[in-house]
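Read the structure below first, then the notes.
The complex is shown incomplete by one protein chain, all other protein chains being positioned as in the whole.
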Amino acid sequence: MTDADTLAGLKRLNNTYQMFHAFTADTDPGDAVFLFSAKDNLTSKDFETCCGSRILEGYRPVFDATAIANLRRAGGKLIGKTNMDEFGFGTFSTNSAFGVPKNPFDRERSCGGSSGGSACAAAILDGHVSLGVSTGGSVCCPASFCGVYGLVPTYGRVSRYGLIDYGNSLDKIGLLARDPAKLKQYLPVIAGKDPHDPTSACQPPLELKGAKIRSVAVPQEAVEGISTDVKNAFENGLETLRSLDVDVEYVDVPELRYAMPAYYILATSEASTNLARYCGMRYGRQDGDYTLGFDAYFSSFRTDYFGDEAKRRILLGTYTRMEGFRDRYYAKALQVRMDVIDAYKRIFAGHDAVLTPTMPFVSPKFADISQMSAVETYKTDFLTVPPNLAGTPHLNCPCGYNAAGLPVGMQFVTDHWQEDKLVTMAAEWNKIFNVRVPEVKA
Amino acid sequence: MKIGLEVHVQLPTKSKMFCSCPTTDAPAPNTHVCPTCLGMPGSRPVLNRQVLVYGIMLAKMLNCTIADTTWFSRKTYFYPDMSKSVQITQYDHPIGIKGVYYLNGRKPIRITRIHLEEDPGKTKRTADMSSLVDYNRSGIPLAEIVTEPDLATPAEAREFLTQLVTDIKHTIDLPESGERSIRCDCNISVGKERCEVKNVTGLKNAERALTYEMVRQVKVLKAGGKIDRETRAFDETRGVTYSVRKKEMESDYGYIDEPDLGIFHVGKFAENIKIKESPLNMTLRLAKQYSIDEAKAKQLVATSTDLAALFEELAQATDIPTALTWSTSTVTANWKAFAARQIPTAGIIDAVKKLHAGKITDTECTLELKSYMTGQSAAATQAASADLDTLIGKYLDEHPEILADCKKNVRAANRVIGYIITQTGGSYSSAEVVASVNGAIRKRL
Partner (left out) sequence: MGAPVVRATSMDRDIVAKVAKTAHLTLTDAELDRYSRDLREILDYFRVLDEAPNHTGVGVNPVEIADVLRDDVPRQEFSSEDLLKDMKTYKNYIRGPKLS
């Protein structure tokens, strides 16, 4: 499929899969070297940027996110902004105000979240690369459900300038693609220090020299409570790795069980402050009644335009940082994050990577998702959350398909700044593993 | 009565605290703004180095303990002037804590903390009762200085603020117009419970607000009432304070760390930041260290702290009486011209040293200093000086009673000074005339 074909088919595909919030009407790629898409929480001058939220409808940023600007500079054409859970709040991309992206392998099922639209585009479009954003698993989860590679670099590797914040100490911009060569090709383009983002300024140089993963540690805790089809595919994956001369060792990492609550506390505490700015002034929707007193105005506006999950996380995050609770929750979570980082460092002293399945099950049906409680949904992130909390780079590799043909993914985690090993692993893995291309429905 | 102050000082940086928008007067509302200070989604703060420098300077001026590591916090509250609904401020790791500042060099006022934060924008009301916001001020850097309740009266609070503002101006080169930008929250308790008068602008208003509040609290207590702990505002026009509904409680701010900026090793950074001694501290130190009259010390410092520093050098090179005599006479008289020329002080020190060693006379020293400091040729200086000295000598000859009066009262010299200034019509600086007249009288006595 040529780039022109891709552009010509966008509208039709989007009707079926709803992976875009906004996309180009151009049918001519012009002098574009490649096409890419970006999650709709990255600002772009030529597309409205809404983060899946009604409250931001009409926001036309005056600047491109650095990652988008860098890809454009490298000859990329941004073809659309991908659909997502509102502000990244979700595991299934079902919390968007602008439709729900459908899984390319089964449209009754979720793409995963919150970068669901990006994973869907990466799975469906030939030679495509999509920018996703991960706070607690939002790249690897959808990559796993849609059967594509998903790479999340170290916290601070890619500038967050232009990223609309969920949790500033957790958010990381990553890449999703069916072809792992794209990860190696575009990571250096989006990585690097940016004077607009202090957290990008302390990184060591990115060097992709082909460093290999020779040994992996599999935390015992990670293979408990996962579905049989995932377990089977994962164990087959381990076998394949052994055949590639990779040492596999099971380890105990008790600190991992603290990662989930610590993550949700930090993420929602930060999110509730980030979302305080959405008050119906200056950008997005501004159609409230200004003759109301400011407290009443802000309250009514926020109540009208935030979705259900956004409200839940705002409430949770406001609570966990409130005086009287702050020490027990927020301050403690900061300490636990350091415990988890220390635990990772101990493992990395003896192993190149930590390996787990990415998600405890294959993509669920929308009908089942709607039955899940909030806490049940949160708990499904228990494998993707630890590296996200620790800011360590990680990779989803498709590693198998269940009987119904639904993809299963495994997740490699390396030490801070060691993206090289992940990129090399993806390339090696791709030589022996056949990533399936979903059959696109019209 | 106990009074404690929270003083907000706008720091005189060229650009804002977290973005590069200029801090100068803007041509119109919302023209010195950008995505960061407007709180646009996707924007990000980057800290201005100079804000840390000024913060450290003020922390040193207030004799605070400077933190090894400092970082910023987010204070969340909802008001139209705060573009992010989050103020980036410092909460549990401020730049400086536990300082002490001496009022008049004597009474210690304990400083609880000094922290850095961003200013919000400005709001105004409209006829249709909505608001209009100008974010030009949004993101201007502020230092907040918090004192313990160590001030005893409203007058003392004003005295403290006046001295503090003078010292701040001197330490961080705050422009003259900076005074209006000093805002304070004033805490005052006459009995047990305290009230806070928020956001009072200017020194005079702080005293007015505190005085009103003192009288009000005394009246309430005398009438058998009790003071409610509350936040009040000050109406500048009517000169009264009034109770305001508090926008939010401290417990609602929900402080968290600001993750976008990282941490700052200010302890190390501070080692390389030196501050100028404040004029008051310098005056007190000179008087004590050199056993000189405080008025003389004040005169030196008031002319210029550089002159006072030169006095110290002269005292080293010669002796204290010689240094004092010359630095308060001829050197003071020609200081303006000297300062404008931006030349080294070595020439002055050399001349006084020669005099001290007996190599030149008083008159020769005066001439050499004048010539060096003003840049006039020695001959021209001598001629002008001779003219001036001749004029003074002639007048003193004609009025011998002046010398007699001078023995009783030094002010008698003013008559000569007045006459000479009128006669010469501004060809000599008044300082020069004063120095010459005093010199001539000294010689004759």
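Going in written order, the chains are labelled A and B, and every chain counts its residues from 1.
As a convention for this text, contacts are C-beta pairs under 8 Å (C-beta built on N, C-alpha and C of every residue); 3 or more make two chains touch, one makes a residue touch a chain.
These numbers come from a predicted model, not from an experiment.
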Among A:100, A:151 or A:390, which one touches the chain that has been omitted from the display? A:390
Pick out which of A:75, A:195 or A:210 touches the chain that's been left out of the picture. A:195
Which of A:23, A:149 or A:329 contacts the chain that the document leaves out: A:329
Those residues of subunit A which, in the complete complex, touch the missing chain: 58-60, 62-63, 154-156, 169-170, 195, 198-199, 201-202, 255, 257-258, 260-262, 264-265, 272, 276, 279, 281-283, 286, 288-300, 302-303, 306, 311-312, 314-316, 318-319, 322-325, 328-329, 332-339, 341-342, 373-375, 378-379, 389-392, 416
Hidden partner chain, residues of subunit B it touches: 13-15, 20-24, 28-35, 38, 40, 46-50, 52, 69, 71, 78, 80, 123-126, 129-135, 245, 248, 250-252, 254, 257-259, 261-265, 269
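As a convention for this text, only the chains that are shown with their structure count from here on.
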Measuring from the mean C-alpha position of subunit A to the mean C-alpha position of subunit B, what distance in angstrom results? 53
Residue positions on subunit A within touch of subunit B in the complex are 42-43, 49, 51, 56, 59, 61-63, 65, 160-165, 167-169, 195-199, 202, 269-270, 272-274, 276-277, 279, 281-284, 290-291, 294-295, 298, 318, 321-324, 326, 330, 334
Sites on subunit B touched by subunit A in the complex: 35, 38-47, 74, 76, 78-80, 83-86, 128-131, 133, 250-257, 259-262
